[in-house]
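A protein chain is absent from this complex, but the other protein chains hold their places.
Labels for the chains are A, B and C, by order of writing; each one numbers its residues from 1.
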Amino acid sequence: MTELIDRTGTETQEAPVVELSMQQAVNRALRVLLAEDPDVLVFGEDVGTLGGVFRVTDGLQKEFGDRRVFDTPLAESAIMGMAVGLAMNGWRPVPELQFDGFAYPAIDQIVNQVARMNYRTRGAAPMPITLRLPSFGGIQAPEHHGESLEAIFAHTPGLKVVAPSDPGDAYTLLLQAVRSDDPVVYMEPKARYWERRPVQLREPDEPIGTSRIVRPGRHATLVAWGAMVHRCVQAAELAAEDGVELEVLDLRWLKPIDAEGLAASVARTRRAVVVHEAPLTAGLGAEVSALVTENCFRDLAAPVQRVTGFDVPYPAGPLEPQYLPTIDRILLAVQRTLEF
Amino acid sequence: MTELIDRTGTETQEAPVVELSMQQAVNRALRVLLAEDPDVLVFGEDVGTLGGVFRVTDGLQKEFGDRRVFDTPLAESAIMGMAVGLAMNGWRPVPELQFDGFAYPAIDQIVNQVARMNYRTRGAAPMPITLRLPSFGGIQAPEHHGESLEAIFAHTPGLKVVAPSDPGDAYTLLLQAVRSDDPVVYMEPKARYWERRPVQLREPDEPIGTSRIVRPGRHATLVAWGAMVHRCVQAAELAAEDGVELEVLDLRWLKPIDAEGLAASVARTRRAVVVHEAPLTAGLGAEVSALVTENCFRDLAAPVQRVTGFDVPYPAGPLEPQYLPTIDRILLAVQRTLEF
Amino acid sequence: MPTHESAGQGSATVDHLAPDLARTMYRHMRTARDLDTEAVALQRQGVFPAYVSVRGQEAAQVAAATALDPSRDFVFPTYREMAVALAYGVEMVGYMATHRALWHGGLYDAMESRFGAINAVVGGPVPHAVGWAVGERLRGGEGVALACFGDGASSEGDVHEAMNFAGVYGAPVVFFCQNNRWALSVPNERQVAGGSVAARAAGYGMPGVAVDGNDAGAVHRAVSEAAERARRGEGPTLVEALTYRVEPHSTSDDSARYRDEAEAERWRRHRDPVDLMRRALIEAGYAGEAELDRIDAEARARAEEIRDGVSTAPEPDGSELFTHVYRETTQELARQRRIWQEEVRL
Partner (left out) sequence: MPTHESAGQGSATVDHLAPDLARTMYRHMRTARDLDTEAVALQRQGVFPAYVSVRGQEAAQVAAATALDPSRDFVFPTYREMAVALAYGVEMVGYMATHRALWHGGLYDAMESRFGAINAVVGGPVPHAVGWAVGERLRGGEGVALACFGDGASSEGDVHEAMNFAGVYGAPVVFFCQNNRWALSVPNERQVAGGSVAARAAGYGMPGVAVDGNDAGAVHRAVSEAAERARRGEGPTLVEALTYRVEPHSTSDDSARYRDEAEAERWRRHRDPVDLMRRALIEAGYAGEAELDRIDAEARARAEEIRDGVSTAPEPDGSELFTHVYRETTQELARQRRIWQEEVRL
């Protein structure tokens, strides 16, 4: 299912190109969603009057009123619990939890309630909830503001999980997430909020669970999501100078994972390196490694390499660059797999 | 580090053999711990007067008084938060959360506080907390009483995680967990609480993170923990009737994982099947698969097979046997790996 | 401090109820009692793996349900709400199916019934009620949410967060605490700091009412008033029904290990809500012995019918494991379903 066609392909010609940061692209998508569906509600801590600590919801309350876009008291579990009740009353809730690390107090509602209410009610009470969660590290923030919870969400039956890597995908994938009748955790890579890029504001035209080849290559596949995609592209550019052509696959959907797309790429390159910010052990890289190995065992020339955060709590500022996967570490892993 | 020596080996001769269920073995261990260290405190919902819903803490309050063994109000987050404060006042807390599924409300305290207080304080405030968590399924219980959270705990920097599979290990590993100055999640397989077995009440004599070969074999390695170890042994017994000798490796420690022990076994057998109750995607089986592949790539004759719960919420009674890995599924996976 | 209405009177007040309603309530209470007895028997026979009795809480439960309007309100239950379900009009074979472990959430249609799926997370559904109620106001509806929880649940963070949200948003919620004195083995004294759940209400700026939970009329009045307040847009109320769990926590529990069963016995003998209601109906002249005997017989028949229904209900097919995980399933889950089909169903 991997989309090999470039963004400039024919079917997307109609979408206008504008220059936007991811923060602006998410804001645009929310605006479209609030306008097109009167059941969409946006709420969370400081998303209303302030417009969010990252200004992602900037102007929405003004435009759509404080019944559609509103602040909540400071309680993450109740935010997600309220979303459940709103969904049961026919709304399409788009709650925000302010930072990754503050999703933990809401994990019970997310895992035990949001993710399984449709199941528990045998389909009577669907949960068309999209949790927007500013995620991942790289911005020298205080403790608990740089965490990567994708492995927990991906392990949870009933959830779907997506992490865009650039403004264009951020726009399109959010439309897709919110319009879906299943609960989706939408992880926004904070470190990529601000860089402006030419963006096509595309309607979703691929099924949920489709990955994307960001850069084609033939010597090895780099698998990443969120902010690490950009880093992998940088690594690939450097490798290209030495004649090593790395394919960069942006997984995008972390549940369901595009097993076919992964397998197709690795079948071509015979080597894979998965890169993520979360700690190594039981991170989603393990799932990618296991999946690839299961599907491409005979093709694989080397074991899948994992380049990840270390098994340590996310550190403060000066240590952050030493914790996060560096371009050097990615290239060393590429070298290991090429020389295996 | 895998302990190949059988329980009857020389160094354990002194330990008396008694017939005990796991529930009784855990009770014995708690008694030893309370007696040997006046700083040990046992608390949780219904652990005091009642002696726990599984009678694991039966008689402890009577023997050690209600200052050492006490009931808490019904609030899981506060139970773990209280443990943090008690540890900061020099105690060695052994809290219980009543069931796996009710650990979710405490995840924030476990991940953001318990697991990283030693780190946050640069070693000033260690957290010698052992969370006892009746875990896993197989007892036809109500919703949320059959969950497997090991992947979440194993992914959390700062935690150690252990799941015994039989009364003997339950006893020894609990002593080891509670005496450790690091926080340990001790997952008790409820389905194995009641079967009585001859047990040696051994003092810990292996490092934390040591796996155990429960049954030696040469055609493939079955990797499991908790209640699934028993099931793997049953599968191995059946396979043996057909001349297939399966090695059963009880991982025991789910963090740190015994990578060496795993590699040593798979290097011999060249094939591995990992079995767990948790859903497949991003389960700990992925970590085992990735680890084994990284360490044994050239030895592996087939990709590591995963036999796990499905990616669905843990179901009610009649569907439980269809959700949990069956002996058939294990043997089919063995067949797949042998015929690969 | 919260108002205590007829607490500990050892009688039921029915004068403020229309005779018809009072008789209906009695019928539900009697049916629930009989169904409860049947359920305990089914557990002994091995048909139910376990059961949580509502015995002694029939007044509180039936009164709360009959104070609501099932055509526009919505109930958010715990796992111990059988008599609420019955009186609210839930399809009872589907409700009891949870106790046969046929499906965790029950087999009734939660949305059609306007009665949420049975929820085993203590405190967990309380914020759902608030969300539902906020949503109801947003769309201009007049429905009220009933959030059921126990004395033990009052300790959970979710219940506090929900009450605060409800207060801030002025949401039409009735927080309905059945304080049956016990949370499994832990009594109120070691569970509820300050001793009163109703007293917590003031801290959220909402009325808190403590009411004799074994007096169906008193509970009916308190919940009705709370619901009307909410309907008028005046926000949430906390109603605490003071009652007693005369049975063990569940059939798996042995309450003699932690309490003096003589106390439970006193409640059974002197404050049984079904007995009190029967007596009150007669005293008020709302019904004679003969009519009540007829209702009793009908209740028994209904209970037996539900018992038979749930005993013989088919087990869900294994494929249901996969059916309801998503609205739009995934390739991966479809693959796992095939594995199930090939390796488990056989």
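Please note the rule applied: a residue touches a chain if its C-beta (ideal position, glycine included) is under 8 Å from a C-beta of that chain, and two chains touch if they have at least 3 such contacts.
These numbers were taken from a predicted model, which means no experiment stands behind them.
Novice: Where the complex has a chain not shown, which of B:Ser77, B:Thr281 or B:Thr337 is the residue touching it?
Specialist: B:Ser77
Novice: Which one, C:Thr78, C:Thr98, C:Ser155 or C:Ser250, makes contact with the chain that was left out?
Specialist: Counting the whole complex, the residue in contact with the absent chain is C:Ser155.
Novice: Among B:Asp58, B:Asp108, B:Asp250 or B:Glu320, single out the residue that touches the unshown chain.
Specialist: Only one listed residue reaches the unshown chain, and that is B:Asp108.
Novice: For chain C, enumerate the residues touching the unshown chain of the complex.
Specialist: Residues 154-161, 163-168, 190-196, 199-206 of chain C touch the chain absent from view.
Novice: Could you list which residues of chain A touch the chain missing from the display?
Specialist: Considering the whole complex, chain A reaches the absent chain at 45-46, 48-51, 53, 71, 73-75, 77-78, 101-102, 105, 140-145, 280-281, 310-313, 315-319, 322-323, 326, 328-329, 332.
Novice: So which bits of chain B touch the chain we can't see?
Specialist: These residues touch the chain not displayed: 41, 67, 72-73, 75, 77-78, 80-91, 93, 108-109, 112-113, 117-126, 157-158, 160, 180-182, 208-209, 255-257, 259-260.
Going forward, only the chains that are shown with their structure count from here on.
Novice: What chain lies farthest away from chain A once each centre is taken as the mean of the Cα atoms?
Specialist: Measuring from the centre of chain A, the most distant chain centre belongs to C.
Novice: With centres defined as the mean C-alpha position, give me the chain A-chain C separation in Å.
Specialist: 40
Novice: Please work out the Cα centroid separation of chain A and chain B, and write it as a whole number of Å.
Specialist: Measuring from centre to centre gives 32 Å for this pair.
Novice: Between chain B and chain C, what is the separation of their C-alpha centroids in Å?
Specialist: Computed value for the inter-centroid distance: 36 Å.
Novice: What parts of chain B, by residue number, touch at least two of the other chains?
Specialist: Counting only residues that touch two or more other chains, chain B contributes 77, 101, 105, 143-144, 281, 310-313.
Novice: For chain C, write out the residues touching at least two other chains, lowest number first.
Specialist: 103-105, 121, 157-158, 320, 325, 332-333 - these are the residues of chain C that touch more than one other chain.
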